[in-house]
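In what follows, a structure is listed as structure tokens, so that the remarks can point back to it.
The complex appears here without one of its protein chains, the remainder shown in place.
Should a chain be cited, it is by its letter among A and B, assigned in written order, with residues numbered from 1 in that chain.
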Amino acid sequence: MRNPQLTRNGELQHLLTIDGLPREILTAILEAATPFTVVAEREVKKLPLLRGKSVFNLFFENSTRTRTTFEIAAKRLSADVINLNINTSSTSKGETLLDTVDNLCAMQADMFVVRHASSGAPFLIAQHLAAMGLEHIHVINAGDGRHAHPTQGLLDMYTIRHYKQRFDNLVVAIVGDLLHSRVARSQIHALTTLGVPEVRVIGPKTLLPADISQLGVRVFHDMRAGLKDVDVVMMLRLQNERMKGALLPSPQEFFKSYGLTAEKLHCARPDAIVMHPGPMNRGVEIDSAVADGPHAVILPQVTFGIAVRMAVMSMLAGA
Amino acid sequence: MRNPQLTRNGELQHLLTIDGLPREILTAILEAATPFTVVAEREVKKLPLLRGKSVFNLFFENSTRTRTTFEIAAKRLSADVINLNINTSSTSKGETLLDTVDNLCAMQADMFVVRHASSGAPFLIAQHLAAMGLEHIHVINAGDGRHAHPTQGLLDMYTIRHYKQRFDNLVVAIVGDLLHSRVARSQIHALTTLGVPEVRVIGPKTLLPADISQLGVRVFHDMRAGLKDVDVVMMLRLQNERMKGALLPSPQEFFKSYGLTAEKLHCARPDAIVMHPGPMNRGVEIDSAVADGPHAVILPQVTFGIAVRMAVMSMLAGA
Partner (left out) sequence: MRNPQLTRNGELQHLLTIDGLPREILTAILEAATPFTVVAEREVKKLPLLRGKSVFNLFFENSTRTRTTFEIAAKRLSADVINLNINTSSTSKGETLLDTVDNLCAMQADMFVVRHASSGAPFLIAQHLAAMGLEHIHVINAGDGRHAHPTQGLLDMYTIRHYKQRFDNLVVAIVGDLLHSRVARSQIHALTTLGVPEVRVIGPKTLLPADISQLGVRVFHDMRAGLKDVDVVMMLRLQNERMKGALLPSPQEFFKSYGLTAEKLHCARPDAIVMHPGPMNRGVEIDSAVADGPHAVILPQVTFGIAVRMAVMSMLAGA
């Protein structure tokens, strides 16, 4: 079966997940992103690459921040951006997902940026487009359920490459609630595809998937052991709804065991970088001293995120 | 009394309702729309016709889909589009409709696209603009109460003309809840103005206005009889709030009697087209096999809708 994200010629058709994406495509996206970081520094931060294109931010799950990053990226590429916040809980109009998509396609959409609470929704849309012969319309997954958040994974790789130059000599640790994290899945697939020799995951048993080691990672339940000599620490956000759930005693307890403090960070290499996808829960998964400290590259992640999204959109529009 | 939608020279000043609009104006809009269907196929789907104009989507009733169609149309004409969703139920600030309009006029609005739960609200605004000497500001009714939805009526006519070439030899049936439908009113006025010799309405007594035959239509309560040899079937959406109301036994019963199935459609002419204004309730007013079948032109309606709205906006801006 052909990779649904690639054209017959092996070019990027959709960005649905990093899982299964060839290393050359990943590398090509990272390389395409660099010039866009330069655009962002210019007086006029605009390029005409998507002029006259209609980009739909199709958010079935509310996320002001993620929507904003895609909206900026598309506007800096001169696209016409239409934001659609579709509250699926109050589906009073009861239209199906694919009927909504069909309608927007009939309005000559060029690109869908999709955030959905259900894993696989962007894949379903891409599959439907193929079935309808609408291969010129592109889908970017902006986060689906617990499945994937590929642009986050890509901007994380861009950030790592920016600070560490290469992947093949790194030890990287991902820390926190991996069980519910689409971000972690995208990160693991990206890291292993790009040849990181050792990827570690650190968290309590209740927040690590039982079969996580099958993804080629080393599992740690003790944070200090897991952080030993790592080059990159990738913290995950603890969702608020987990904080009171059955899986955790309390945010305070979590912070004690898995919150990143300067003291725990001391176990890592002296030049380790600290990443976080945001928004941060200060004092829960990360201490403010670390979040604002010299190892943190959390804000550069955001900056690179715009460039990476511009790169993905341009590549898709050119495909 | 002068038609409030027309200038002294008989040109289109506002689009408020199809009722009373001369056939030449209707035909002129349909003709103006054709080039815009071509624009939509181009690489850069943009024209500078409304550049520097401020278009306000003034939605007092929420409708993501209708707002989206007008937003795309205006952006493809290079207008600056401002979306205002004004929740009238929580009118905590208590400003009157006309004070809101006066304010936006003072901000040099060029065009208002108005959706309102009250029949006549767009007409009230147009009247007020005339009284204030603000004839250079245009109003498009995007649906008011049970009164009118003229761009829907126009795009339906464009669709019929596209598939049937002429109007003067057609039998057209409108099916469903006509009682609460602004769409049906606009369709009937458009069809009769354009010279369709036979317009039928089909529905249960409880969902047909008592005086509907005065609009020059034939009334049917039996769907198979009503669909006999028709060229065009225009389905209406059954609003969710009706499904549980006193006027209907149940959605299932409604579907049995008035839902469009392949079997019922068999009564129509073999080359009949099936239309629906969307969003569809599959399995209530229309069967999926028909909605996705060869007779359906429901998605072309959406495509033509963008072109028709671009045509109306351009004509108004040029008036």
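Here is the rule we go by: a residue touches a chain if its C-beta (ideal position, glycine included) is under 8 Å from a C-beta of that chain, and two chains touch if they have at least 3 such contacts.
Predicted, not measured: the structure shown is a model, and the values here were computed from it.
Enquirer: For the chain that's not shown, point to the residue among A:Arg2, A:Arg23, A:Lys45 or A:Lys244 touching it.
Expert: Result: among the candidates, A:Lys45 touches the missing chain.
Enquirer: Please pick, from A:Thr7, A:Thr206 or A:Asn240, the residue that touches the omitted chain in the full complex.
Expert: Considering the complete complex, A:Asn240 is the one touching the chain left out.
Enquirer: Looking at the full complex, which residue from B:Val38, B:Ala106 or B:Ala246 touches the chain that isn't shown here?
Expert: Within the whole complex, the residue contacting the unshown chain is B:Ala106.
Enquirer: Extract the touching residues of chain B with respect to the undisplayed chain.
Expert: 51-54, 80, 82, 84-86, 92-96, 99-100, 102-108
Enquirer: Kindly note down the residues of chain A that lie in touch with the hidden chain.
Expert: 40-46, 64-65, 68-69, 71-72, 75-76, 240, 278-282, 299-303, 305-306
The rule we apply is simple: only the chains that are shown with their structure count from here on.
Enquirer: Which integer distance in Å separates the CA centroid of chain A from that of chain B?
Expert: Taking the mean C-alpha position of each chain, the two centres sit 41 Å apart.
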